[in-house]
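For this depiction, one protein chain was excluded, whereas all remaining protein chains were kept in their positions.
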Amino acid sequence: MELKFKLTDYRTSVHNNWCPGCGDFGILSSIQQALYELQMDPSNVLIFSGIGCSGKTPHYINTYGFHTLHGRALPYAIGAKLARPDLEVIAVVGDGDGLGIGAGHFVNAGRRNVDFTVVIYDNEVYGLTKGQAAPTLKLGVQTKSLPKPNISQAVNPILLAYASGYTFIARGYAYDTNHLKELIKQAIQHRGSAVVDVLQPCPTYNDIHTKDWYAGKGNVDPKTGKEIPRIYKLENEGYNCVITNDMSEEEISKKIAQMIIKAYEWGDRIPVGVFYRDLRFDTFEERLEKRIPNYKAYPPGKQAISNREGYPIADISKIVQSLSV
Amino acid sequence: MELKFKLTDYRTSVHNNWCPGCGDFGILSSIQQALYELQMDPSNVLIFSGIGCSGKTPHYINTYGFHTLHGRALPYAIGAKLARPDLEVIAVVGDGDGLGIGAGHFVNAGRRNVDFTVVIYDNEVYGLTKGQAAPTLKLGVQTKSLPKPNISQAVNPILLAYASGYTFIARGYAYDTNHLKELIKQAIQHRGSAVVDVLQPCPTYNDIHTKDWYAGKGNVDPKTGKEIPRIYKLENEGYNCVITNDMSEEEISKKIAQMIIKAYEWGDRIPVGVFYRDLRFDTFEERLEKRIPNYKAYPPGKQAISNREGYPIADISKIVQSLSV
Amino acid sequence: MLNFRGHSWLIGGAQGTGIERGASIFTSALALWGYRVFGKREYYSNIMGEHSYYYVRFDERPVHSHIERYHILTAYDAETVFRHSLEGVEGAALLFNQAHKSTKLASIHTIEERLAEDIAKRLGKQVKDVLLSDILEEAESYGIKVYPLDYNEILSKVASKTKETMVSLARTNNVVAVSASLALMGYELDSLIEAISYVFENKKRVVDLNAAVAEATYEHVRSKGYDTSFAIKLRKLNRNGKLLLVNGNQTVALGKLVAGCRFQTYYPITPASDESFFLEDNEIIDLQVTQEDFPVIQESKILDSTGSIVVFQTEDEIAAITAATGAALTGVRASTSTSGPGLSLMVEGLGWAGMNEVPVVVVHYQRGGPSTGLPTRTEQGDLRFVIHAGHGEFPRVVLASGDIEEAFYDTIRAFNYAEKYQLPVILLLDKYIANSLVSIEKLDVKKVKIERGEVLSEEDLLKLKSLNEEYKRFKFTETGVSPRVFAGTKHAVYWATGDEHDEAGHITEDPVLRQKMMEKRMSKLNLIEKEVPIDERAKYFGPENPDLLLVSWGSTKGTILDLMETMSKEGHNLGFLQIRMVHPFPENFVSSIIGNKKWVIVENNYSAQLGGLIREKTGFVPTYQIVKYNGRQISLDELYIAVKRVIFGQAPKRQVLTNGA
Partner (left out) sequence: MLNFRGHSWLIGGAQGTGIERGASIFTSALALWGYRVFGKREYYSNIMGEHSYYYVRFDERPVHSHIERYHILTAYDAETVFRHSLEGVEGAALLFNQAHKSTKLASIHTIEERLAEDIAKRLGKQVKDVLLSDILEEAESYGIKVYPLDYNEILSKVASKTKETMVSLARTNNVVAVSASLALMGYELDSLIEAISYVFENKKRVVDLNAAVAEATYEHVRSKGYDTSFAIKLRKLNRNGKLLLVNGNQTVALGKLVAGCRFQTYYPITPASDESFFLEDNEIIDLQVTQEDFPVIQESKILDSTGSIVVFQTEDEIAAITAATGAALTGVRASTSTSGPGLSLMVEGLGWAGMNEVPVVVVHYQRGGPSTGLPTRTEQGDLRFVIHAGHGEFPRVVLASGDIEEAFYDTIRAFNYAEKYQLPVILLLDKYIANSLVSIEKLDVKKVKIERGEVLSEEDLLKLKSLNEEYKRFKFTETGVSPRVFAGTKHAVYWATGDEHDEAGHITEDPVLRQKMMEKRMSKLNLIEKEVPIDERAKYFGPENPDLLLVSWGSTKGTILDLMETMSKEGHNLGFLQIRMVHPFPENFVSSIIGNKKWVIVENNYSAQLGGLIREKTGFVPTYQIVKYNGRQISLDELYIAVKRVIFGQAPKRQVLTNGA
């Protein structure tokens, strides 16, 4: 089959200035690959980012790209999506950006279930400002950029996303682009708000959770003497946590308990894959449609507002009438 | 035994302008009663609030009282606490205030475990701005102040607090002041960040979860034909969720799973009481003490900075030396 | 009585007891008879119990401001009597509930200590000794006529007729108060019932009950003979067509619907959010289109369809402005409305819109500041703030509407400026405009055309593509304006970033490009100065050589215009220069008007901010300042006195007005 769009259609010629070996490269190419495999018209895709190393992503992708403010990618993205529900909207955020300064938007977006995708670049540090602790850095850990061990506990993005109400929650690994690409595709195709937390090594500032570490460094199998990769795939172990309308409370509780145990797993075994998929909720757009029947057919961003002569076409006479005595 | 402080020592003469029957009255008196029973010197207590009906609380309590900005009570409170770790600091927040506009601070405060107490006035609406949906209002619910059913899902304060890292999480009911008072006392006495979510009927705008509803209206026992109160106490059903250092991962997982089931319970049976107590973590102040050994003995707010003649007493000569060539 | 046209009616009561509804019935009744009204609402930041009141000035010809001294005060609680009795003009009427006669001042906890003491002092007593009857006596000594009403008797009659309980009838105290005042002025009961039906949207049960109350009240007033004793009488005026009764929140909302705003974000805040609620109530929009209008349009659905506006409640004001901006990127006309603290939170978002040339409209209703300040009171304290909000330098337009009607047209213009010049536009209003009510004859929906500026369509982009040219969002052009593409349009993509950027929208730190981009953006201010007609930027009212020139902005306009009329009858010819676009500032026009005139700056703020701006831009220093900052709007009566003092050479350089309850 001939494909309309080539992979290169999703790339720009902008000079990329991430550090050599940065995990961001893997995320970038996973997003491009996902868009390519889904054959999305670049003009139909809007990518929003915040500020940070992660924030530069849109400049490297040949779609509409908006590099917004630190912590604010989500409301920008949601505004655009609600104006044009027919477009594909993706927000990429740093862990400081999305879960630190942006945590309020992250939590409140979860409650809405707008049909968009959030990708978290989880490197545990503030990259662009030179390595301070991000909210995902664990208590007491001291990366090489920190003068003292981290004084705060870490937030768990999976758990926070769940508590906030996201209906699709996954974790990927920046260097397994094939797997990550699939997660992003699923996230895009999910109806509702989807979060993909991506473990992203930052070779420049995070010398604890490095590529080698994820690959198994120091995690020696006592039997074989070989290093066992820390990352494993949920789907390979029969894990599945899809919640549907026809499930009993009990069933749901069980699934969720299981999910939470997985969300905590860390250290020698780190799960990636889809943690949670909840099919019970309408999207925000569908709820809007109940109020405004032609919302999707004739959304804000597509409406005509003036006639041939430039006069407004909104007819407020009924409202004026109701206010007149 | 003679008590140093009388209950009236915690009251002010300020005219209270909450609506008649507002649940806030119950919370106010529970706080006053708790301070009284703990015999806290009013001059040792700092109460911070945000903006909303709830925000007026400090004016009615005879302690240092700071009515701050919408959503910002937590950082103000934390700043004060870290400057004077010897003082008792309480933040009272509205549900819109604390979990909507203030959600970012709520999440990030959880990660620190500063030794203070947060009380959430959970009335499911924005009281002071006339009844819009607060983040705790459930999807599809239409209170009398709403023109349309609520378009967003609700956040669960218990779950969000847990995901954020709070080490003491409880829920109380505004009209059971005795029980609520006990929860607040425990929260104050807990070493670390404590949250008490208080179900607070707002008779003016919330006609769904009213006092009567909580009291059992419509919840008829088929056997007796009587209405069964919706609210029950966790402690009365043998529930306990204290996490300690010596517990196994498995034990902890089980406790947490149980807690989450309880956090979801709603409708005909609504649990109040202590949902979660985690004793594994040092407070932020204790962690600071590891960096600054005399931090607690000689905290920022108590340090002398100038001598008799008004000259600075900080001696920067070693630093200057290290920068000199 | 007073020197001003028309009369002033005042109603007061506790919040939550129907003050607004009462005022609404009153204004509707007057409008029904063809009277022009202006209503001003005062209330506490409180849900229930604190004192709230409402002035209505009415006349046969249009009125644009309020008068504080009343001709009729109708009070159904004691607090209102304590607070307002002594504000009446000679010959005024004071209607009250006689059951309150022996109410003690000290028993009313919602009266501030300071005020209670002042009242007592005025009566030569101690607070604890003051009774309501004392203040009535004092009022009578001023020549105010006092009318006791027996609310209990009136409502008992209704109770027996309707089977309603007295407790539930307490909710209709406001109707008693309104009806009694109308009866006093000879207004017809039938018309009043018509007004009641209108206000209660013809809901039969409520209308019937309230009509019964009105009727009983009329009987009561007649039985006491009050209706023959009061000088002011209303008459049915001849008028073509109905009168529109609207407040500023509503005219702005209507302006947005007409302007084609189809995406509104908000976070609840007084006094802005009523605008958003009104929009939400009207989220489905009727359209008036013909086949000729859209000969080629693909979405021909439009012809038999309705439009809509999505009104989106965000989690805070940061999300409100950023979501509106995100929507605006897709081409929809998007807006947010806020007040006080809300704008303070929008500052960073405003800068991003400025940097990326996104047309977004922010309607900012000023209220008493700083900080939470006086959330329900008015002020013009944010002029300088909105002009300079945001780190760094970027172009913006700041408009200040002079009144409720002007706000409608300015709202439409705001979107035009935003899109033509691709920048954020702030429409600066205040609580006075938001919450006051005025009667107007009509809103002319054809007065301002829709101008969307340069936008490239799918077809344009295809053409570009065929020429092998790349679309550049921030292309350097002669005018500084680069053609826009709505994000999501086929055959293009582009980028935007808060960082300094090149023409394509990619980050650059190149000093040469940086300088050019700064100049491109900032030069749009010059373009505006060149293109926008001067009367949209500043307006002069009055004779060529006035005795005195008043200069002001925003909501003082109506008061000043009303003042000019009054004063000219007294032989004083005032001029009035209204600054409508405060940024970019119309400096040449302002200089030419001020010239070597003696002039007074009039502002509802502490620092006379416009005065400073005028000096910065033109060098002219006001000869006199008249300012006010107690959270209450400058009233016609106090401005009259202040300006007279200036004219007679008795005024200090700075007069601070202090009226208001």
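The letters A, B and C name the chains in turn, as written, and every chain counts its residues from 1.
Throughout what follows, a residue touches a chain if its C-beta (ideal position, glycine included) is under 8 Å from a C-beta of that chain, and two chains touch if they have at least 3 such contacts.
As the structure is a computational prediction, the values presented were derived from the model and not from experiment.
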Left-out chain, listing which of the shown chains it touches: A, B, C
Listed residues A:35, A:51 or A:89, member touching the removed chain: A:51
Contact partner of the left-out chain, one of B:53, B:77 or B:241: B:77
Hidden-chain contact residue, picked from the options A:40, A:61 or A:103: A:103
Residue touching the undisplayed chain, where the options are B:41, B:212, B:251 or B:268: B:41
Contact with the hidden chain (one of C:371, C:457, C:477 or C:592): C:371
Positions on chain C where the hidden chain makes contact: 44-45, 112, 114-115, 118, 340-341, 343-345, 347-348, 351-352, 354-356, 366, 368-377, 379, 381-382, 384-385, 387-394, 497-500, 502, 507-515, 518, 522, 605-607, 612-613, 615-616, 619, 621, 629-632, 656, 658, 660-661
Residues of chain A in contact with the chain not shown: 15, 17-20, 51, 53, 67, 69-71, 100-101, 103, 126-130, 132-133, 135, 147-148, 204
Touch residues of chain B, complete complex, unshown partner: 14, 41-44, 46, 48, 51, 56, 58-59, 62-69, 72, 74-84, 86-87, 104-105, 107-108, 288, 291-292, 294-295, 297-298, 300-320, 323-325
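Everything that follows uses one rule, which is that only the chains that are shown with their structure count from here on.
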Distance between chain centroids, defined by C-alpha means - chain B, chain C (Å): 38
Rounded Å distance, chain A centre to chain C centre (Cα mean): 42
Set of chain C residues in contact with two or more other chains: 315-316
Per-residue multi-chain contacts in chain A, two or more chains: 104-105, 107-108, 288, 291
